[in-house]
Each structure stands twice: as C-alpha cells, then as structure tokens.
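The complex appears here without one of its protein chains, the remainder shown in place.
Coming up: chain A.
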Amino acid sequence: MNGPLIVQSDKTLLLEVDHEQADDCRRVIAPFAELERAPEHIHTYRVTPLGLWNARAAGHDAEQVVDALVQYSRYPVPHALLVDIADTMDRYGRLSLVKHPAHGLVLTTTDRPVLEEVLRSKRITPLVGARIDPDTVVVHPSERGQIKQVLLKLGWPAEDLAGYVDGEAHAIELREDGWALRPYQKQAVENFWHGGSGVVVLPCGAGKTLVGAGAMAQAKSTTLILVTNTVSARQWKHELVKRTSLTEDEIGEYSGTRKEIRPVTIATYQVLTTRRKGVYPHLELFDSRDWGLILYDEVHLLPAPVFKFTADLQARRRLGLTATLVREDGRESDVFSLIGPKRFDAPWKEIEAQGYIAPADCVEVRVSLTDSERLAYATAEQEEKYRYCSTTATKQKVTEAIVRRFAGQQILVIGQYIDQLDELGEHLNAPVIKGETSNAQREKLFDAFREGEISVLVVSKVANFSIDLPEATVAIQVSGTFGSRQEEAQRLGRVLRPKADGHQAHFYSVVARDTIDQDFAAHRQRFLAEQGYAYRIMDADELLTES
C-alpha cells in the first residue's frame, strides 16, 4: 500500500510523478483515464464514462481497470467507485450496430432488457424500423450517426461494428526519403486503422499532418480532408505533395475561392458551413465522390453543422486530429459518438522529452498601469475594460524590449486588437497580418518569414490555426481572445516546432497587472500549466532595466 496513485472520490486519479512506479502506473491508467493536468509533482487524471468506454473500445475490460487502480493505489479504493467503474464499462457493447445479411444495418443486443429500455425512449423510436427478433431491430442506414449520439446520451453507447465502405481506391504511398514516421506517429496510425475510426490527440508541432498522410497511405483511397482555413489547406497540400506519392494535380482545394474536386480534396470548414437561404449549398461535396477516408483537422474546432453532416457519413472511415480534446463548448461526447473514440494520446511533455518538439520557456510579463491609466481603466465601460487594459501603452515598450533582446531570431508578435497590432508593426518596423490581408499576401509574408528575410512578424488571431512557421523561436502574446485556453495552447504551438539548431523556444505573454487581463491570462494559462508548462512571472520593470 504505497503506490503512486491516489484515487479521489470525485473519480480523479492523482499520480505522484516522482514515485518509482509512476511510469508503470501511467501506462496502465492511460487507456481509461484522461490526463487532465500535468503540473510538476502530481498529475491529475480523470475517469469519465467516455474514458471508460474509450478503454472498452480499445479492448480493455473492467477487471483490468479495477486491477490497475487497486494495484497502484496508495489508499484503499472506495468499493462504490470500483462498482461504478465496472457498471459503466459494462454498459458499452451491450448494444452494437452490425450489418445484417438481409436487413442491412441493425442494432442488436446481448441483454434484452437494455434494448427494451432504449426502444422505449422517444428519441430512439423514429430512428429504428422493424423488430426482426427479440434481440435485433432494424436501423435506417441514414440514422447510423444519430442513433449512436442518442444512445450515448442515454448511457448505453453502441459499439459500431457495421464496418466501412472501402470507397474509391486511389494509390497513395508515403515517400520516406530522408525522413520517416516517428514511432509515436506510426503507433497513432496503427491504432487508428485498427480501431476503424477515431481521434488522434497530438500536441502542436508533433506532426499531425504526417499522421494524416500515414492514414491515407493505409487507406489507399480517395480522401476528403476538412481543415480550418485556406492557409491551412495550402499547407496540407504542400506537405502531402512533399511527403507522399500524390502530385499537385491529384489534390484539389475546395474553398471560398476554388472549387476543385479531385481524388484528394481539401475543404475548409468555412465553405462547408456557408449557408444560403437556409441551405448548405456545398454539402454535395460529401457525395461528390465515393470517399474512403475523411480527415478532420483540429477536431476541437469542428463547427456544429459539420457534426450534423458527419452523422450522415458513418459508413466512411473518419480520422480526427487535434491537440486537445478540450472543447470550449463541451461537445466532447459528439466527437466520441460521431468521429469515434480516442485512439491515441501522448502528453506534450513526453513528446518534448523525446526531442520531437522544442522545449519552451514560458514567461508572463506583468506590466503595471500608470496612475492615469488606472483611473481610465477604473472608469471604462465594462465591455471596454479588457480592450483597454490589454492594449495599454506600456505593453508596447515591453514588447519592444523583448524583440530587442532576441534580435536576430524569428519573432512572432500575436495579438487580438488590430489598432494595437498596427501600432506595434509601425514601431517594430514589421509587417502585420490581419483579417484583411489577402491570402496571397499572407503566404508571401509567411514565405519571407520562413526564409528569414523578415525576422519579426505581427499577426492577429487569423494566424491562430495551422499556419506552419517552422523557425519561429520567440512568440510574444500581447493580447488574447479573453480566456480561451485552446488559443493559448495553439499559440504556444507556434513556437514548439522542432528547431533546426536546437534553440530554446520562448513564449512571452504580456499582461497588465491588477486588471481583468491578468484574470483572463490566468485562465488561458491553466491548460498549459496543467500540461506541465510552468510560467515564470517577470515584472516589466525588471525586463526593461535588464535590456
């Protein structure tokens, strides 16, 4: 009874990192517990029904889970909790969706009362057809996603064993010349392929695109890739041409400007969710080809309508890629039921330790407002307050000081408010990328930055997602979207790509002291602090006097 694990009554697991058995323990609990926080001494995992069902989907049974808890727990595990875990896990797989030779898609059960119970639900009735025998009921093929969603809500998640259509075959090979998939990437592809559909969770910079490419090479079929924006779409295309046997002509872009449908098509969420007169005109994209694989980039940003379309695509293999399953809207369960269970997960710190992403030094610089600023802040309207304190003039000085300090390195300045960014761009003599900057201009600037022609780039939140800036070593965040945790994670991701020269990455967040800016910053940092990125706090004065 001296294990590294403490089981809490709220179903969180505390893992003492410095314990000698910590690694063994981590390995056995990882399949069923979600890592919630990973600060320096004690990591917190949470056991949720989704996590337990994920584990069941991966072939673990309740006994293994209970054994793991009992074996590594420091204190006796409450009996009720063990019973609850066993009960919850037992709920998965009582119902399964399978293909019936005569009736097509059917829902069948190993436990008749469960089927009776769910069939009595008002939300299930419209989704099912005739009862073939006491244990089997026909499901309309078009409701495959919907029924999974509803069953999950009812607490009886169905195992989807109905298989997938192969889709139109298309030869895709990885071209591993001078590079190779990293072990964890290979593992991720393997896990995904074995599980059929699901989500792979990898930190920014850990090569999610390559996992996607690997999956395509496995599927060898036509693929639809959904990404957040056009820049990201171009990068996917670039990367795919470089890493696989696909040529430029085989890859189409389906965005606001271009509407190409090719064996591999990259579409943006935005074009898909465009609505005209109450209908989504671009939906035919899903039916335009017999897709064998659908890739979702940045699953945590998947807009709600895409969930709805996805529900209709349950017969196709789906792979979700993301850095975090945390959704600010809390729709994790839809990701589970519509895209699939989590198939692979690696904590940031672990991948960093393996040297695949650059270690980062996170610093929060606290700026004091001047007396007059404080008075102005105090009298500002409530909705203006954040804007006021996060764009304070002192921040500019601090930013300049940091840029001076890292002169010669590739520096990104990221902010929320355009005025502030314009001003900064002027002072730093750096180009500004914002919403109105054209895509061509953006790419030109990114290229220049990549080539080292420009060393400082000021970007607004348009650059939050999926742009690839391999050589940025310093990021300075002057303001953010209020308290968005995943934005902070994304921004840190900008500097986490492995550096050619092994330079340490720096992430500065400039925050106005004693204002709501500081509160929001604390909220934003929570995710990273929980991932083990300890923020250093610095006084602006300290920094200014240093330089």
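The definition used in the following text is that contacts are C-beta pairs under 8 Å (C-beta built on N, C-alpha and C of every residue); 3 or more make two chains touch, one makes a residue touch a chain; residues count from 1.
Throughout what follows, contacts and distances are computed from a predicted model.
Visitor: The complex has one chain missing from view, so what does its UniProt entry call it, picking from "Sarcosine oxidase subunit beta", "Cysteine desulfuration protein SufE", "LLM class flavin-dependent oxidoreductase" or "DNA-binding protein"?
Guide: "DNA-binding protein"
Visitor: Tell me which of A:D87, A:D514 or A:D541 is the one touching the absent chain.
Guide: Of these options, the touching residue for the absent chain is A:D514.
Visitor: Could you tell me which of A:P39, A:G129 or A:P431 touches the chain that is not displayed?
Guide: Touches the omitted chain: A:P39.
Visitor: At which residues does chain A meet the chain that is not included here?
Guide: Answer for chain A: residues 1, 6-10, 12, 14, 16, 37, 39-42, 44, 70, 73-80, 82, 366, 513-514, 526, 529-530, 534-537 touch the chain left out.
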